[in-house]
Every structure is written in structure tokens, then in C-alpha cells.
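Accompanying notes for the structure given below.
With one protein chain removed, the remaining protein chains of the complex are shown where they sit.
Chain nomenclature is as follows: A and B, assigned in order of appearance, with residue numbering initiated at 1 for each chain independently.
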Amino acid sequence: MRKKTRLSRFNVASLALGLAFLYLPIVILVIYSFNASRLVTVWGGWSLRWYVELFNDRAMIEAAWMSLRVAVASASIATVLGTLAAVALSRGERFRGRTLFSGMLYAPLVMPEVITGLSLLLLFVALNAERGFWTVTIAHTTLTMCFVAVVVQSRLGSLDRSLEEAAMDLGCNPVSAFLSVTLPLIAPAIVAGWMLAFTLSLDDLVIASFTTGPGSATLPIRIYSEVRLGVKPEINAICTLVIGLIAIVIVIASLASKLSSSQGESAAPL
Amino acid sequence: MEGAAGAVNAATGQPLLRIDGVVKNFGAFRAVDGVSLDIKAGEFFALLGPSGCGKTTLLRMLAGFEAPDSGRILLADKDIAQALPHERPINMMFQNYALFPHLSVYDNIAFGLRRAGMARADIATRVAEMVALVKLEGLEKRKPDQLSGGQRQRVALARSLARRPQVLLLDEPLAALDKKLRESTQGELMELQRWLGMTFVIVTHDQEEAMTMADRIGVMNAGKLVQVAPPRELYEAPRSRWIAEFVGDINLFEGEFKLRDGHRLVIATGGAGTLVAAEPREPIAGAKLSVAIRPEKVKLSRRAPVGEGSALNQLDGVIADICYLGGATTYKVKLDTGGMVQSSVTNSARLDVDAYSLNQQVVAWFTPDDCLVLDQ
Partner (left out) sequence: MSTRRIFARPARFAAIAPYVWMVLFFLVPFAFVLKISLSQTAIAQPPYEPVFDLTAGWNAIRTAFGALSVDNFRLLVSDDLYIFAYVRSVTVAVTATAILLLIGYPIAYGMARLPKRWQAVAMVLVIVPFWTSFLIRIYAWINILQHDGLLNKVLLALHLVSAPVVWLSTDTAMYLGIVYSYLPFMILPLYATLAKMEPALEEAASDLGAPPWQVFWLVTFPLSLPGVGAGVLLCFIPIVGEFVIPDLLAGSNALMIGQTLWLEFFTNKDWPVASAAAIVLLVVLLVPLLLYERLQRRQLEQR
């Protein structure tokens, strides 16, 4: 009898079709961004024409810059807060208000963005805060810190507790045990959490639409208003750039997590 | 025996660690139930028991990972029961080793020394010393996942010894190793302990391991310490039926006390007829008794043996089962009186001239001195 393979023809076909479905639209988009023709549907040869036009579009560049700043700022704050929250939840045992705390952290993960956006806007209006960079950053931090918390918490949960005990046995107090043993071991998850927060922020349209003010549109807001008017080759170009940026970020993240965790279990990028 | 040699060494020591009436509950479950125990300086002490008996919890209280609900733990007359793990001159070697995966062998061993604020040069010297002690030269730069199981075990040992603790705790230190490696490591651990003169407390569920290595063994069951004795005493004079059955194999016959004949008791058993046994050291209350006898003390012969001492307990039967184990063969003899007795016979000759065959008529016999009288 030949070696039994668990993979049936059906398995292979569904995998191939599934992945094709996931990637084909993006690939087509990227290819058409290099189209020389003004008509988005007619192939007129390779060209960088739309990238050049893109760089002359001040509004688009400003929106992209705004999005990048918001993404970096909110991802960084969210990573700190989310990691703290994960530590409290996975190492704090029972404490007063824990249920409320974990509820508040899980709810935004599944809550419709329209609700999160609306509620934050109402807060900012009531506080009479000037809407712009900071309000969007705060809004994105609120959403993304929950994702960071989940990613880091699952890593903390799978960490062998006897490592922390060994550190204490060898003379660490709880804080130094955390800093010298736990933190280096969860670092890949923290990096992954930052990345996730960064891309979520870069991606968000709904919450940003609610919480931003006039004159400070983010990139998705800008793209959205253009897309509503129809397909433009310039949009293909900016989308390709964003995809490229995210691809670079993912590669860096996976390299970082490989470097910092030579041990078997590496953190998945989710 | 190894244990006997070790006991001489340990006998000179003063009680270093005193556990006094320690109780630990986990919710409604009492994990450790009033354990009191003295461990002498330089002793190799083993805590033995089935899983869930509380031995690991007791060890974790010595390390400081759990605090007792009541009772005291004295180290050199100082109560450390409530002290935090990093405040105790006690180190532990973890069952899964708990090596820090992000640190090299060198940094793992140096970890505790750095916490103690030792100077860089001293750390280097000490680590080199430890590496040599566990024979890991040349592997200092490796990460734990680049080591074999045996090497990891050595790193864990070196790391826990590096701070020169007053007591080293070992939680099932050899459980993850395969049989051959385990046996050689047992020898190395004993040698190391004697050479360092350090106090070792080991937790194990493997009685052979405990017998081989320890000077004294404390047997735990359901949170209680049921007997503390050197290996030989534990095996030959278990204090209860439970211990007799837990440590090694044993034949047990339940019966009733009939009469006393000098220093001997005559007991009527159900399975093996009337047996004569030496009087136990501690008198036993009640008429219901058990007679226990180790399989290797039960001799077999084709005809009734000659000589009076051996003639006292003779049981006729047929061979019902044969289990060949290499060094010895275990025979199960179905007795004419209805019971079953196990006999372990050393295979002292290569050829099978002495071997018995299935359904063969035999006499199983043993002396009264080899019988152990226990409570039911």
C-alpha cells in the first residue's frame, strides 16, 4: 500500500479556489494601477503615470500623512495600554471590577463601528473638543487597544507559569521577574499587537469619519469619497501603495518575531 | 545498600529544615494535612507518593510558591513560611526545568547570580564552575531549544545550584528522561550531592528512584505523611498495609488472630490457611489482621523442604502463571487452600533446569520472620 495522504482532491481544489478568490481582486487592482490608459478597463501598457499624478494630488498626500501619523500614534498608545490590560487580566487573578473591565475590552472587538464612532463623537462634542488628529487618535486607540490586549493575553496565557516561578526562585521580585523573563517572551506578541493596531487604524473609515473634523480627512475618508464618484486609476495607485506599505510592515513584524523568539512557538500575525 | 552509606553521612547533621504541622487547603480540598518533618543538613531526602498526595504542594511551600495556611517552616531555626521565594536561601529545580527560552545556557545559569548582585568576574567564575560540574563545557552559548533533554536537565541543575542554596528542591527531576539516561543521572545526582554536602529534597512518584538515591524517604498519602524511614526499613517494615502495597509488590492474606506462641503469632487466613508470623514490634489492636510477605521471600520447591525453620509456613499449590522478567521470574501459585501467592525467583542459572512449568505441583514456603503482620 502506498503512503496514505490525508489530503483529498476536494481539499486541494477548495484551498486553491479559496486562495484565488482572496487574492485575485487585489492582484488585478495592483496590475491596473500600472495601466497607461485613462480608461480603467482598457489595458494600455505599463506606466507609472498614475503614481506621478498621485504625488501631485495635495489633498491625497495630506490625507495619507494624517493617516500615517494617526496610525503610528494610536498604535503606540494602544500597545502600551493593551499590554497593561492583558497583564492585568491574565496575571491579576480576581479583582474588583474585573468583569466590567474584560467586558469593556471585548465589546469593541465585535461592536459595529458606527456605534463606536457615534458614541465617541458625542463625547467629543459634549467636551467641546476640537476635532482632528487627536480625536481620531483617541478613537482609534480605544478600538485597537482591545485587539492588542487579546493578542498579548493569549500569549501570556500560553506562557509556562513555572518560568516566572523559576525567576522568583532565583531571586527576582514579581516586577523584576516580569521585566527579565515575561516581557522578553511576550515581545513578539506585543510587536504583532502593534502591527495589528497600526493596520486597523490605517484601514478605518467609519470611526474616523465620525471623529474627525473638517479639513483633516484620513486616507480612507479621502479614498471613500473618490470611490463614491467612480473608479479612477489614481485610486488604484494609492491602494497599491497602501498594500505595499502593509506588506513591508508584515514582513518586518514576522522577521522581528522570528529574531526575538528563537523558541518553537512564534506568535502568529493575528 | 546506597541508602545505608548515605545515612552515616547524614546522621552527623543537625536538623536544618523543620516542617511543623503544616496545613494547606485549596478551597475545600486539603492538599497537605498537618505534616511535620525534620530534614538534617546534608541529607538526601525523598518525598514519595502517588500523584495528588500533596508532595508537590509541600515542596512548593518549601520553595515559597505557596504559603501554608497554618504551621511553621523553619530553616536553621528561622520561620520562613511566609517569606517570598526570592527571599529564601532555597532553590528549586523544576519538573519541566523552566529554562528561560530567550536566554543562553550561560545567562540561564547566571540569572540568579545577577539577581544577587554578584560582580561580573565572580559570575563568570561561578558559571564556569557550574558548567564544569554538570559537564556542559562548550555549550554555554546555546539556547535551551538547541539542547537535548539530558543537557537541559543539567542546565536546570546548574542554574539551581549556582546560588549555593542551603537546600535544593528537586521536583521530579528525572521524569522527562528515558530509562537509561535516568539511571546514569541518578548516580551522578547522588555523587554530586555527597560531594557538595548540600541538602537535597526530591519529590518523586517513582519508588525505585527514591530508594536508590535517598537517605530517607517520606511517604505521603492524601496529604498526610504516613511513614518516614530509610529505604530498607520502608521496604521491609512498612507501617501500614497501604504503604506495604504502595512500595514494591506484596502478597497479602487477611485473617484472624488465633493464639500466641512465644514470640510468634498464629493467624488463620482465608486464602492461605493457618500461618505463623513473627510478632510485630508494635502491638496490634483487634483480632483482624493481615499477613504480608514480599514475593522474593517466598521460596518454591518441588517437594516439602527439609529443616524446621523453613518448615513453619508451607503451602501446597500449582503454578498458575509464569512471568519471565530477565533477572528474575515471577510465579503465581494457586494454593490448595484457595488463595494465590506470588513468588519471585532469581534466575541464577542461564539454563532453565530450575524453572517450573505451568500446572506443576509445588510447595511455596517462607519463614515466620519474613512475615509482616499488619492491621487490616
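As a working rule, a residue touches a chain if its C-beta (ideal position, glycine included) is under 8 Å from a C-beta of that chain, and two chains touch if they have at least 3 such contacts.
Everything quoted here is computed from the prediction, not taken from an experiment.
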From A:Arg49, A:Arg69 or A:Arg91, residue that would touch the chain that is not displayed: A:Arg91
Hidden partner interface residues of chain B, rising order: 64-67, 82, 84-85
Residues in chain A touching the chain absent from view: 6-8, 10-12, 14-15, 18-19, 21-23, 25-26, 28-29, 32, 40-41, 80-82, 84-85, 87-93, 95, 97, 101-108, 110-115, 118-120, 122-123, 125-126, 138-139, 141-142, 145, 149, 153-154, 157-158, 161, 164-165, 168, 174-175, 177-178, 199, 202-203, 205-206, 209-210, 220, 223-224, 227-228, 231, 235-236, 239, 242-243, 246-247, 250, 268-270
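We take it that only the chains that are shown with their structure count from here on.
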Chain B - residues contacting chain A, complex: 63-65, 84-86, 90-92, 94-96, 98-102, 111-112, 115-116, 143-145, 159-160, 163
Chain B partner contacts - residues on chain A that touch it in the complex: 160, 162-163, 165-173, 176, 180-181, 184-185, 260-264
